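Report on one structure; see the data block that follows.
All protein chains but one are shown at their positions in the complex.
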């Protein structure tokens, strides 16, 4: 199921050149990098307020939605810069992969 | 390869109760939710400055590193709240999955 | 001229209970603290992108506008929590005031 990230990124790439009136992704790409970065930040602070509220309400559903929004807008940003989620996976693999130092440290812990 | 997210989350869960002196994850969990949320925001603004710099330098390597940091700290936050990346994948699937409205809209575009 | 902060805060307090349809401040207060905090963050990232752009364009006019927006929304947040800019001035005075340690350090520098 984790391949939803790649499938979602494919959707984002397909929509990039769609009609901005019909596609949110296309409207973001047309608005440009600053607007996309502002959305990334907007979603990240919504994660923060949702997380603080979840401690009180014991309901994490908004945290899930806002984190999904944050990851989604991260992907739009990557596409805007000609990057891909594969690069992020490779970087995380490099740091935390099975044969990596981090994993060895983890086994020590 | 996208299952790195699940594997990384497993590492994060395993380290949660490690010695904070030996494990960055354990030190974050011990510092508490506010510290974790501040790291999420810190990484998200580092994504923003790295993205702006990438437009000038035509080098996206820092964007990749900072986005990896942002996703990593999102996962630590999810674990802190008893949530999982599976919930995020389910939410993205619900919105953008093959049989979802978003995908239909995408095909229209 | 720096008393514009106090005068602006007076305007913010006066408008708090105005008709949300006619007053931006009233609409923010009606939307609640989370919305106000999201605006604080939104403006702070707009400061960041404007500052990065200013380095290239050598034009700081957007930085000035976005910093004004950030301070304005900080004031709305203070009012929402029953606080005042006087508390902020007192805190800055305490840290950096003429008789304060910071100023002494400054003289050493």
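Should a chain be cited, it is by its letter among A, B and C, assigned in written order, with residues numbered from 1 in that chain.
As a convention for this text, a residue touches a chain if its C-beta (ideal position, glycine included) is under 8 Å from a C-beta of that chain, and two chains touch if they have at least 3 such contacts.
Keep in mind that what you see is a predicted model, and the values were worked out from it rather than measured.
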Residues of subunit B (touch criterion as defined above) contacting the omitted chain: 34, 37-38, 41-42, 44-46, 48-49, 53
Interface with the undisplayed chain - residues on subunit C: 1-8, 11, 14-15, 18-19, 22-23, 26, 33, 37, 40-41, 44-45, 47-48, 51-52, 54-55, 60, 63-65, 67-68, 70-72, 74, 77-78, 81-83, 85-93, 95-98, 102-103, 105-106, 108-109
Where the missing chain touches subunit A, by residue: 41, 45, 48-49, 52-53, 56
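Just so it is clear, only the chains that are shown with their structure count from here on.
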Interface sides of subunit A and subunit C: same vs different residues, half threshold: same
Distance from subunit B to subunit A - Cα centre to Cα centre, in angstrom: 7
Where subunit C touches two or more other chains, by residue: 41, 45, 48-49, 53
